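All protein chains of the complex are present and in place, except for one that has been dropped.
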Amino acid sequence: MISFDLSPRIAEMKNAIRSLAEQAMRPIAREFDEKEHEEPHEFQNLMWSISGGRAFGSSDDAPNEGKSSGPREGNLGACVTIEELSWGDAGLYLSIPNAGLGGAAVMAAGTAAQKTRFLGRFAEGQPKWGAMAITETHCGSDSAAIQTTAVRDGDDWVLNGTKIYCTSGDRALRSGGFVVVWATVDRTAGRRGIKSFVVESGTPGIKVIKVEDKLGIRASDTAMIVLEDCRIPADNLLGVAEVHQSTEGFKAAMATFDATRPLVAASALGIGQAALDLARQELAQRGVEIRYDRCDAHLSAIERDFLDAEADLQAARLLTWRAGWMMDRGQRNNLEASMAKAKAGLAVTRVTQKCVEILGPIGYSRQLLLEKWMRDAKINDIFEGTQQINMLIVARRILGYSSKELS
Amino acid sequence: MISFDLSPRIAEMKNAIRSLAEQAMRPIAREFDEKEHEEPHEFQNLMWSISGGRAFGSSDDAPNEGKSSGPREGNLGACVTIEELSWGDAGLYLSIPNAGLGGAAVMAAGTAAQKTRFLGRFAEGQPKWGAMAITETHCGSDSAAIQTTAVRDGDDWVLNGTKIYCTSGDRALRSGGFVVVWATVDRTAGRRGIKSFVVESGTPGIKVIKVEDKLGIRASDTAMIVLEDCRIPADNLLGVAEVHQSTEGFKAAMATFDATRPLVAASALGIGQAALDLARQELAQRGVEIRYDRCDAHLSAIERDFLDAEADLQAARLLTWRAGWMMDRGQRNNLEASMAKAKAGLAVTRVTQKCVEILGPIGYSRQLLLEKWMRDAKINDIFEGTQQINMLIVARRILGYSSKELS
Amino acid sequence: MFDLELTDEQKLIRDTIVSFASEKVRPIARECDETGTIPASLQTQAFELGLIHSPLAEAHGGFGEIRSAVTGAIVAEELAFGDLSISLYLLAPRLFAYALIDGGSEEQRARFLPAFGAGPYSASAAVVEPRFDFDTSSFATTARRDGNNWILDGEKCLVPLAAEASAFVVLAATPEGSAAFIVERDRAGLVIGEREKNMGIKALATHPLSLKGVSIPESNRLPDLDLPRWLDHGRVANAAMACGLARGCFEFARDYAKERKAFGVPIAQKQAVAFMLADMAIEVDAIRLLTWEAAWRLDTGLPATTESARASRYAASSTLRVADNALQVLGGHGYIRDYPVELWLRNARGFSTFEGLATV
Partner (left out) sequence: MFDLELTDEQKLIRDTIVSFASEKVRPIARECDETGTIPASLQTQAFELGLIHSPLAEAHGGFGEIRSAVTGAIVAEELAFGDLSISLYLLAPRLFAYALIDGGSEEQRARFLPAFGAGPYSASAAVVEPRFDFDTSSFATTARRDGNNWILDGEKCLVPLAAEASAFVVLAATPEGSAAFIVERDRAGLVIGEREKNMGIKALATHPLSLKGVSIPESNRLPDLDLPRWLDHGRVANAAMACGLARGCFEFARDYAKERKAFGVPIAQKQAVAFMLADMAIEVDAIRLLTWEAAWRLDTGLPATTESARASRYAASSTLRVADNALQVLGGHGYIRDYPVELWLRNARGFSTFEGLATV
């Protein structure tokens, strides 16, 4: 039956995370924007201790897995949680130690043994990060064009190549975590040749050569990683042996995104909501209240902009929740995940830009966090599939086209 | 030296046409919207007598051609004139007897002898129309896919095929005018095979089988024309004999659009300006004045919408004037013509839709002409190259791509 | 907890309306628009579907069903997918009936509702006023006390079914705030004006109502109508209809774009067209989710003005964009009346111009 109620468990979690965001994230948000590349250790340790290393939003966060005490709602829960964390600060959220995208890839494509082997470490010891390295200097959206190679040599794979834009890549390699590296076992085979490999922290031949300076989300590390004859055990290839021969490896890895795109969308929502909340509050302090049940002729330009921005964000939120809810029900959500990501990425870009404008010189100033949120927001239109890539996926799904028919 | 002044000649013409629009067009605009397919004879006769059959905006309207008494400004003048006529009524403007698009094609691609032969009739006798037939049921933007055939048979060409969306096609064939028909002399040759042929009124084998019911511009006739073994003299093929062997025929015909797209844009501007003028006047009557030098925080939503709409239209107007001005100077304006058409088509669509919204139930009512203008406006985003086709042309030009490289 | 699955009953209702809309409504939509008439037989069919009277008390000839705004939104979307004018035509009597069910006195219900239970019955409501700055936050139509009577003065417009309705619910400002009154068609001072001519919803006859010193007894005032709530229901219904219209546009443009070839391939294979269609698909879902959220709040008794106004506003602008883009995808075919898209564009433009016309 149609309901927009969050379960008591999720609602409670939402409140708890909101408090955390207010108390542990907001106060240091500006600091770690300005001190780019410095670690918010205290916050990271706190989050490690709270979460027990579980990734917010990786599917191991799903409650009741295999139990019968209630419906699954782990993905929806993750959407709500991540929104709240990003309401606190999106850069700090991305700096939280957990298995991250790398963990999601292991969950999506790994064998049971691999899950145990690679994810177990997140339940113990010091904070750790997992990361995923896909993008290369000359290939972004076009993952099938990856140039990084993996060559079988006896019981090992030997990896060579350069990866860029690897979120948390530096931390993953410094912390005892791992990086999931997409590489081709056969450059002539296109996407059929693309497999994903787990490279653990401490493996010789992998190193970070640059951590990027960015427009926003500066508390998050974005690494450029070089692999030079990086040798890893044969069974660090994610999935069963047969993936070697098929496109299953690529598909499984791509399927990671069906789970993670709603989470990126959720992060976008948090930033957008933060901007709206602040703009409303600042306007209220100046005697401007937003009215909802008026026609345009009775609204000020600012009120109308605010209403439109808020509606856009709420539309994105509901699309995001739907994508998470479908995942929880075990339904394929490839279309809905891309819808949510496309809508939320664009909405948060516009919402934050508009809120800065609404507040004028104050909005543009670094006195408020608002301008930072506008900078943070834009990444959501870019990473884990740009706006354009997600629109392409939506279009293919609604039209029933293959990636060859609509490219 | 940069100037936005209209020459006295154009300014005077503008005023004269505005009076005409107010007195001869506005009063009958609603009538000939409702009586679709009826002829506004009185208006047409008036225009025939005033213009001497010269097409507003065909390049034979350029003053001082070959004389030295001043710079050419015929195209810019036509832009201004057509805007005023369309301010009066775009449907009636399109019903004015003249050589029209067919005449423009003769001017662009015809020999001197052909110009005399086909265009002379517009200086004498009863009102006549010229038309151009390009579109077919299964080819719109893709003119190179034309299926209508022209086969050489002795001293004749024999044409077979069906054409749709031929503006003034019915009137051209009833009035002693002509239709320029695009047909292929070799279906396997793509655009190289496309040539344009003049089919005169009264030629056996050409007939109108349908006049379309439309959303707007209902005073204009939009004909579906069938050619069945329609036989025309060999030298009704526009251009010199060599065009037969090259793509020049196609290119010359396409070049027609460089001249006519700014004129379509100008017509769009007239509709948009009419809507803005009316909205401003209706608002003023209700005590709402538009202020220009205020920030958003001091504007009502309606004022801001109005300002944005007006600015969009003015931007389109200046782009349109530029394209006409370049044509007058003999500069290639393919890029600028498409810029103007794309911008104006979209602007007028939005401006009229917005004005209807601004005036609420009154705007939606057929008591005012405003709702008609919204219906009329949309054609400008479609005919003589849709929005998308014009954006494609702009993109090709700025990127230096061929139509193969960017399709 | 969060759930987007319809109940089995809702699915059944939806499937029934889908059939009705595709078999009875869509096929006649163009003709109705061109002729400006809707066959009255459709009202009989709507009655058989229980569109109006199922929530009436059994004593009044209904089934005593509990109304659900969510179910109402599902029904309205599917009807409007068929045709907006016909959808408004069939649902208009609800404007009157539901106002009485929700806010009428026992006596008022007994006086008017049995007619709805007995068969198709025309009654309507007069909400909109002919002003550019009309909204439901303040009415220019006034009601003042005169002893035991109310005197109503003002101008209304866009009143559906006005030519045949037996009575109207009229919204007016009183010194104590806005209120709703029953005005029978034969009351002195009530003049039903000439049929309005609008750009869209042309199949639906709407009329202006002029009230000049119309005197009605206190017993014609709806004593218990939560007017803001009733208007919220109206906004949700509007948004749901916009969703149906937008979905119609999207599906038509999608199918067309897959069929229509240019430059050797279906135009849907061109990114410029494909992205427009993707945007349309996203917007249809976005409108529906915002609408359902507001509807769900109404059903659960939560405050819903923010959400219903948001859904209605979003739906109005988004549906216009969808319809405009659908026309653009069709190009020339979009502009001629052999295809339905120009009709949908005209109808779509209506949403933001007549807030409050439709309800529940």
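Order as written gives the chain letters A, B and C; numbering starts at 1 within each chain.
Methods note: contacts are C-beta pairs under 8 Å (C-beta built on N, C-alpha and C of every residue); 3 or more make two chains touch, one makes a residue touch a chain.
Note that the structure is predicted; figures quoted are calculated from it, not measured.
Chemist: Going by the stated contact criterion, tell me the shown chains that border the hidden chain.
Modeler: Hidden chain contacts in the full assembly come out as A, B, C.
Chemist: Of the residues A:I28, A:A145 or A:V240, which one touches the chain left out of the display?
Modeler: A:A145
Chemist: Looking at the whole complex, which of A:N15, A:T116 or A:Q367 touches the chain that is not displayed?
Modeler: A:Q367
Chemist: Determine and list the chain C residues touching the chain excluded from the picture.
Modeler: 270-272, 275
Chemist: Please give every residue of chain A in contact with the chain that is not shown.
Modeler: Contact residues on chain A toward the absent chain are 135, 138-142, 144-145, 164-165, 212-216, 222, 282-283, 286, 349, 353, 356-367, 371-372, 374-375, 378-379, 381-383, 386-388, 391-392, 407.
Chemist: For chain B, which residues touch the unseen chain?
Modeler: Contacting residues on chain B, toward the hidden partner: 1-7, 10, 71, 73, 76, 292-298, 307-308, 310-312, 314-316, 318-319, 321-322, 325, 339, 342-343, 388, 391-392, 394-395, 398-399, 401, 405-406.
Simple rule for what comes next: only the chains that are shown with their structure count from here on.
Chemist: Please report how many Å separate the Cα centroid of chain A from that of chain C, as a whole number.
Modeler: 41
Chemist: Could you tell me which residues belong to chain A and also touch two or more other chains?
Modeler: Those would be 295-297.
Chemist: I need the residues of chain C touching at least two other chains; which ones are they?
Modeler: If we look for residues of chain C contacting two or more partner chains, we find 132-134, 352.
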